[in-house]
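Shown here: the complex without one of its protein chains, the others still in place.
Showing subunit A:
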Amino acid sequence: MGQPIIQITNLMKTYKLGGETVHALNNVSIKIEKGEFLAIIGPSGSGKSTLMNMVGCLDRPQSGKYLLDGKDIGKMNDNQLAVIRNQKIGFIFQNFNLLTKLTALENVELPLLYAGVPAKERKARAMESLSKVGLKERAGHLPTQLSGGQQQRVAIARALAGNPSILLADEPTGALDSKTSKEILSLMKELNELGHTIILITHDLAIAKQAGRMVSIQDGQLLENGGELIGNMAIY
């Protein structure tokens, strides 16, 4: 496989909370290969969101190194980070985070808009993306006219539109019922089989188990090969 797509070494992130220093991420190191389906599992307050923000290039590490596709994220400015987010990362959020005033198609077009893709090509690529998630005929609908599962699929289409290196899903099934959750998960598996690298962040073991590889995070520390360690943990 050659170079891993994500290489994180000794990542640190601390917050000051009421005079006390909290290590949200404490010496985290991980390598993620291209084409992997990785689940990061951890209870709330474990540092999972901080890790997601870090991996998603919304935040910069305080110390340590984060290489994404061989590029050092820690040394980039806000604008460069925006470009990286636009081109390398597809976000899938728990609350879908679609723009309610735009149609499904326009939502999917949005990352391409910021990438400067011309209108015609943008529309074609967004449609292609929508048909990948099976919502081609819903292109003209507003998010409020779609069910939760459909909204999440639009969000996945949006994440796919820019053809990013990784799909970063933060509790993608957290706001969905179990039947729709299964549909979304199987869609993500399909996408993984098509070659997309997927990072899934969740607190739900059943969902994490669907992934090819699982790591757990606890008190800001990442425990590689979560499978073995999770067995010893009472919460799961």
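As a convention for this text, a contact is a pair of C-beta atoms (placed from the backbone, for glycine too) under 8 Å apart; a residue touches a chain by one contact, two chains touch by 3 or more; residues count from 1.
Simple rule for what comes next: contacts and distances are computed from a predicted model.
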item: Per UniProt, the name of the complex member that is left out, chosen from "ABC transporter permease", "NADH-ubiquinone oxidoreductase subunit 4L", "Cytochrome c oxidase subunit 3 family protein" or "Chemotaxis protein CheA"; value: "ABC transporter permease"
item: Residue, one of A:58, A:76, A:127 or A:223, that touches the chain absent here; value: A:58
item: Residue among A:71, A:101 or A:209 touching the omitted chain; value: A:101
item: Candidates A:87, A:163 or A:180 - the one touching the absent chain; value: A:87
item: Touching residues (missing chain, whole complex) on subunit A; value: 53, 56, 58-59, 78-79, 82-83, 85-87, 91, 93, 97-99, 101, 110-111, 113-116, 158, 162
